[in-house]
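Only one protein chain is missing from this complex, and each of the others stays in its spot.
Read from first to last, the chains carry the letters A, B and C; within each, the first residue is number 1.
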Amino acid sequence: MCRWMAYSGEPAFVDELLFQPCHSLIEQSRHAHEAKTGVNADGFGVGWYGERDVPGVFRDIMPAWSDENLRALAHQVKTRMFLAHVRASTGSATSRVNCHPFSGGRWLFVHNGQIGDFARVRRTLEATIPDHLYAERHGATDSELIFLMMRANGLEDDPIGATRATLSTVLAAMKAGSANAPLKFTACFTDGQTIYACRFSSDDRPPTLYCGRTAKGWLVVSEPIDTEGGRWNAVPPNHWVTVTPEGPYVEPFSVH
Amino acid sequence: MCRWMAYSGEPAFVDELLFQPCHSLIEQSRHAHEAKTGVNADGFGVGWYGERDVPGVFRDIMPAWSDENLRALAHQVKTRMFLAHVRASTGSATSRVNCHPFSGGRWLFVHNGQIGDFARVRRTLEATIPDHLYAERHGATDSELIFLMMRANGLEDDPIGATRATLSTVLAAMKAGSANAPLKFTACFTDGQTIYACRFSSDDRPPTLYCGRTAKGWLVVSEPIDTEGGRWNAVPPNHWVTVTPEGPYVEPFSVH
Amino acid sequence: MCRWMAYSGEPAFVDELLFQPCHSLIEQSRHAHEAKTGVNADGFGVGWYGERDVPGVFRDIMPAWSDENLRALAHQVKTRMFLAHVRASTGSATSRVNCHPFSGGRWLFVHNGQIGDFARVRRTLEATIPDHLYAERHGATDSELIFLMMRANGLEDDPIGATRATLSTVLAAMKAGSANAPLKFTACFTDGQTIYACRFSSDDRPPTLYCGRTAKGWLVVSEPIDTEGGRWNAVPPNHWVTVTPEGPYVEPFSVH
Partner (left out) sequence: MCRWMAYSGEPAFVDELLFQPCHSLIEQSRHAHEAKTGVNADGFGVGWYGERDVPGVFRDIMPAWSDENLRALAHQVKTRMFLAHVRASTGSATSRVNCHPFSGGRWLFVHNGQIGDFARVRRTLEATIPDHLYAERHGATDSELIFLMMRANGLEDDPIGATRATLSTVLAAMKAGSANAPLKFTACFTDGQTIYACRFSSDDRPPTLYCGRTAKGWLVVSEPIDTEGGRWNAVPPNHWVTVTPEGPYVEPFSVH
């Protein structure tokens, strides 16, 4: 399992949100409160939007708390939107190619969760990635695979539909492969304009998800990054969040 | 492209063969003579056999010449058989999971070469890996894929047959996928008892391969590790080498 | 602060002691029980004695729990003596040169503790390192500095005297530099024959230290690596341990 955060709003320096809050994502890499694994130190990553057509992505294998490059970069980069992630591996190697966010074109993707008994379905699911996306399979995580499937399933045009179709395929493969562990999917993705987040699991105990407001914009996070309780709204299980400039819109989400 | 070496013989310290010769593999990581790429600095690895059922494997992403762990390990480890590799990436990331040697059970595998236009055939070929080996696909190289295919094709019982069947499948996929670049395969693999090496390409210009003798045993290498010319025998294109305690046996090798 | 362990006895595979116990050092890198910092994931290292005049040293910057090279090496290396360390930085960078064990000739050194307000005395103390050892100052830790001072002060011939002289110099510099935080020194070092360990602090709350016995030899550890309580003896504050083949000998230690 992992922890992640996403920001959308007026341009802000990344470190103001990533490092400075009392229970920041960096702090969560050492001591997460609401995660199965309190230590999320198997790599990290941040993706942000600037003047280019594609987002910047910086990922590395050290714990987020000790990487001086991350600290320096977060101090410099001012952006209207970023995603960040600290990783607790569910099996695959601590390697840059296995770190989030994953990117494709303008899209960024971070994930907290797992495909249950992934080894039993990985081959089946990878074979569903179409040729034109296959070269972007760089690592071995279930997360990168889900993102590639979502892109193949029309993420660009219909994020909810693409996510539902992907999770449906995953669940079918898990059933066919006799996977017993649940599918857990608390993820966040964006095209640089709208942030989408989803809290879903096949056992109705999906990893936590919260929305919050800052002076300058909106946050979507695995768990609150500070102790101002009134600021955070828990997203219910099996719900979908769409964050536009007007704020987050939360709606039910299910997979057939 | 890459450079590699293999040793079989009386127990010897790894650094005597890996570091000390005047044109050692470490020197070749900076200035290879017979490689398309003179600099082979996209990671390295060494695998060796000790008292355990499986070989030890140490791989990392720095240039071989600057890694102090490699130097210390090579100074300590005394072994009757080891393989070592310095990597020049043909596209995939500089990541431990993409470094050679690849291992599986008692087997180790190093490779210098490429599947031509790999992106066009990767999906087809990965789908041939059977379920029981699929979890061992950790990276994104053509080399690791070939090794998994060889294992699936019976490497344990018939190394020549498994290699031939694998390369045949690769060539068929390349043809079907309209890959224009050639297949190049100068590889070495062992079960810890017998060393096998193969020099093959679809265009009859396979990367170089040499056999040589030391006071204590036998070497199979990409290019000579010293200037004692009389000591090295070039293996002709499209030939197979089997190294037993009696020395190397060289025979023609073809793929139908 | 950090966690470490040392073994002396009949040859044993490193992973039997480093990985397999239920509260192994690897487990302690995530969840130490008796340390100020439960997470010790700012690098790790292992040093061992084989057939060479000098010990082997393998150090790296990832958390110990996720490094596959460490796992493979510990599985292969069989040794009559090793030291291992997992690091929680007290300020200096997560870098191989700052990871323990530090080595010099036949000696290895691991440390859990700190020179209080190190920045105020570092310059004074580094200037005491003699010329012939100065080139071995590779990093910026107080631990490496203490080890170099101990070597300068006669570690080879009189370990207790060299340690006492070194800590005395450190305490004098701390006093002169108005350092307020205490000196804490729970360290272990060996010439490959005898293991020495010391539990000392200037405030009488030194980090913990234990001795224990295995079927094949002796352990000295920061905290017990299993739950067999009867097997472990806590070393009192301000004591010195000498481990010979006959077992540990514990005696009072003070600094004037």
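The working rule: contacts are C-beta pairs under 8 Å (C-beta built on N, C-alpha and C of every residue); 3 or more make two chains touch, one makes a residue touch a chain.
This one's a predicted model, so the numbers in the text were calculated from it and none came from an experiment.
Only one of A:59, A:87 or A:123 touches the chain withheld from this view, namely A:59. Residues touching the missing chain, restricted to chain A, are 13, 48, 50-52, 54, 56-60, 68-69, 72-73, 75-78, 96 (touch as defined at the top).
Contact between chain C and the absent chain runs through residues 92-93, 95-97, 119-120, 122-123, 126-127, 129, 131, 134-135, 137-140. Residues of chain B that touch the chain left out of view are 30-31, 39, 41-42, 61-63, 66-68, 89, 93-94.
One rule holds in what follows: only the chains that are shown with their structure count from here on.
Inter-chain spacing, taken between the CA centroids of chain A and chain C, is 39 Å.
Distance between chain centres (mean CA atoms), chain A to chain B: 37 Å.
Counting only residues that touch two or more partner chains, chain B has 96.
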